[in-house]
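Got a structure for you, written out below as structure tokens; questions coming shortly.
Removed: one protein chain of the complex. Kept in place: all other protein chains.
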Amino acid sequence: MTLAADNPAEELSDLPPSSTEFLATVAARELAGRRRIFAGVGLPTLAVDLAKRTTNPNVELVYESGVVGAHPEAMAEGIADSVLVSGAEAMLGMDALFGYVLQGGNVDVGFLGAAQVDRVGNINTSFIGDWHQPTVRLPGSGGACDIIASAHEIFVVLRRHDPGALPEQVDFVTSPSPVRARAQEGFHQPPGAGVTTVITPLGILRRPDRFGELELAAIHPGVTVEQVRDNTGWDLRVREDLVLTPRPRVEDVRLLREEIDTVRLYLR
Amino acid sequence: MTLAADNPAEELSDLPPSSTEFLATVAARELAGRRRIFAGVGLPTLAVDLAKRTTNPNVELVYESGVVGAHPEAMAEGIADSVLVSGAEAMLGMDALFGYVLQGGNVDVGFLGAAQVDRVGNINTSFIGDWHQPTVRLPGSGGACDIIASAHEIFVVLRRHDPGALPEQVDFVTSPSPVRARAQEGFHQPPGAGVTTVITPLGILRRPDRFGELELAAIHPGVTVEQVRDNTGWDLRVREDLVLTPRPRVEDVRLLREEIDTVRLYLR
Amino acid sequence: MNASKVTTLPEAIGTHVHDGATVALEGFGHLIPFAAAHEIIRQGRRNLTVCRMTPDLLTDQLLAAECVGKLVASFFASGSAGSLYEIRRRVEQHDPEPLEVEEYSHYGMYCRYEAGAKRLPFYPLLSYVGSDLPELNPRIRAVESPYGEGKVYVVPPLNPDVTVIHAQRADESGNVQMWGITGAQQQAAYAASRVIVTVEEVVAPEVIRADPNRTLIPAHAVDAIVPVPGGAHPSYAQGCYDRDSAFYREWTPISKDKEAVRAWIKEWIHGTVDHADYLDRIGAERWAGLQVADAPSGEVSYGRRKS
Partner (left out) sequence: MNASKVTTLPEAIGTHVHDGATVALEGFGHLIPFAAAHEIIRQGRRNLTVCRMTPDLLTDQLLAAECVGKLVASFFASGSAGSLYEIRRRVEQHDPEPLEVEEYSHYGMYCRYEAGAKRLPFYPLLSYVGSDLPELNPRIRAVESPYGEGKVYVVPPLNPDVTVIHAQRADESGNVQMWGITGAQQQAAYAASRVIVTVEEVVAPEVIRADPNRTLIPAHAVDAIVPVPGGAHPSYAQGCYDRDSAFYREWTPISKDKEAVRAWIKEWIHGTVDHADYLDRIGAERWAGLQVADAPSGEVSYGRRKS
């Protein structure tokens, strides 16, 4: 708390790492320095809004609805909200958005939610259980399977960290890792590097390279390495340069609560 | 001339059949009753303008530049003239125009100029002579090869009628007849019926069906059947119901000269 | 000018949407054709194959009203509002029976309309390499590039019997203009045999023709124009009224309860004679809360040749 004395804006919060606010602030920090972000449905919409106000004012926000360069006057309640359209730099047709912007290789980070991510970064947003009569029918791909093919890299945010959300292998590969794409021999390999960063309520996992596996790169305050490994569905490697996630700034939390998600749509 | 006594508007001109005005008036009559016309570069632009003012006021004019439902205030000097854009019902992108309007099957008549048309309705707008060092480098396909694949039928207007313009086989098939498309086995056959009508300075040739050959269906005033057959590059069949082309109305000629092509761009 | 295509919603749905038809109802979060879907429910259509990238709660309603035999889609939830429980009951519990689903990614679904509109036998995309989706849906197939870069996945054309969309405005001959998010509407319209467009407003041809680049769907692709102000509620029409986000949030508990959904259909759809009646029941106060302030686009000039 000594830092806080020097600069009140840097005063740090005591949010629990499992809270949406904590996840959003961690995500906003991860987005610093990234130019063009394709934000998916849900928590990513909240995190990119915070990033634009804090870590990355010049970030270009792209949405699958066709919005490019959004300048929303209020928090978007979804990727097709009218506030993303009014005042945007461009409203493209879906063909231009998915075909030219995304598949054309112009997206730096695809930022997605997921139900499950596995060891090599395959994402499941389709089914829990058997495909034909699943326990849970999840939302399906939406744009996720298209985004993972062509965005330079993918960030995923998970609301849970347990072996169900981080299994050795996902129940269904909606959006494949390059590891799995490579196994389909004879196919034109899509250019995306796949999942590079997974933000969970316990820490941050990273894949060191295109064909690598997820490793523990950061743990959140009050979380132990053992706790993370116990709650992960495979024998999780821990990076030697493991770091402790900095706590969110009080100012970030204030922004989230008082200026961004004033209707508490995402902050549940 | 008795008709003229009853109705001055029906007074008939004494234009020579080889004149651009004669060809344009014949073409305008042929376009009567056709709903949606894709007009090519040159004389077709003039003929559709006349048709819209006389035989077919509700015709929808489509141009490869993306114009749909043109309402030009002045004669278009080409298919990309600004007068086709101002006041049009729609300006589509090229993908929508070629992909959805044309390839999607929404064009009734593609109306094209050509250097050569052969017995079965192949069109050459590319080369006279050897492809690799041609005697004449013609304009090439432009949209023609795309139009013939998908417009329901094709009208062609020729400024010459001789064995060079109407050979047994064209020097180069830019825009193929369904006869030639069918010979390419194993290919998805494009839906267009190909050339159905060829208007020349001597008469009108028609193909009775998708896989038939061009036959003489009408001769212009003062032209003999023998003259047409002598000037055609194959043993031209003559239809039993051969008719004499009616002379253009004086009013049509006046429209062409005084209201449409006032700068005499096409009327040379 | 061509003949007027302006008609009523009962007439348009009655004429063009038949039992067993493949019906695309498009609108990506924006301009969702709710009024038209409600009229389909009122008329009791059965066994429809409903095509929609994002089924949204519109599809939950069509399912609960027993209009749907099959669903072709790419996202089975409702944006920020979460699950669509009528879909989940059908898929997870086969209650009241299993639902036939043909599933794509968004871009794959879009490409199906694109292929349909262009009458192409297939359309290539870079997605699906390594995904389980091609195994789930064998209509997703592969093609070898003749230029030596290996195989890519392709999807087949989707050619609905009828496409139903909502737009801000059209003229009576059927030239349709929209702005904001335009989704797959142009492609779904050109892909279909018949096209019904409900609009906030029928405007004079001169309004359309003053800005031809704003026309997304020309008259030749349209069969019926139906003036239905507020026809996208509870979704929105950019510049006309905003999304009724409270309605979406209220849908979740309704959707969770099988009987509540059916009661809702009975009260709000079968219990209203038309969309104007439905909006009346929504109430003037709620409607007033969805109004937006003006944000003008500015003008450009198309120019006129001086004679």
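Worth a mention:
For clarity, chains are labelled A, B and C in written order, and residue numbers in each chain start from 1.
Rule of thumb we're sticking to: contacts are C-beta pairs under 8 Å (C-beta built on N, C-alpha and C of every residue); 3 or more make two chains touch, one makes a residue touch a chain.
Fair warning: this is a prediction, and the values are worked out from it, not measured in the lab.
Within the whole complex, touches from the chain that is not shown fall on A, B, C. Checked against the full complex, the candidates B:Ile37, B:Ala144, B:Leu166 or B:Val195 give a single residue touching the omitted chain, namely B:Ala144.
From the options B:Asn58, B:Gln189 or B:Thr224, the residue with contact to the unseen chain in the full assembly is B:Gln189.
Of the listed residues C:Gly44, C:Pro121, C:Pro253 or C:Gly283, the one in contact with the hidden chain in the full complex is C:Pro121. Across A:Thr54, A:Asn106 or A:Gln227, the single residue that touches the chain missing here is A:Asn106. The chain not shown here touches subunit A at positions 35-36, 58, 60, 67-69, 71, 73-74, 82-83, 85-92, 96, 99-101, 103-106, 150, 188, 191. As for the chain not pictured, it touches subunit C at residues 118-126, 141-147, 149-150, 152, 154, 156, 168, 177, 179-180, 182, 207, 210-211, 213-214, 238-240, 242, 291-306. Even with one chain removed from view, subunit B keeps its contact list with that chain: residues 41-42, 45, 64-67, 77-82, 85-87, 91, 93-95, 98-99, 102-103, 122, 126, 131, 133-146, 149-150, 172-184, 186-191, 265-266.
The definition used in the following text is that only the chains that are shown with their structure count from here on.
Averaging Cα atoms per chain gives one point for each, and the point farthest from that of subunit B is the centre of A. Centre-to-centre spacing of subunit B and subunit C amounts to 40 Å, using the average Cα coordinate of each chain. Taken residue by residue, subunit C touches two or more other chains at 114, 186-187, whereas all remaining positions touch fewer.
Among all residues of subunit A, those that touch two or more other chains are 95.
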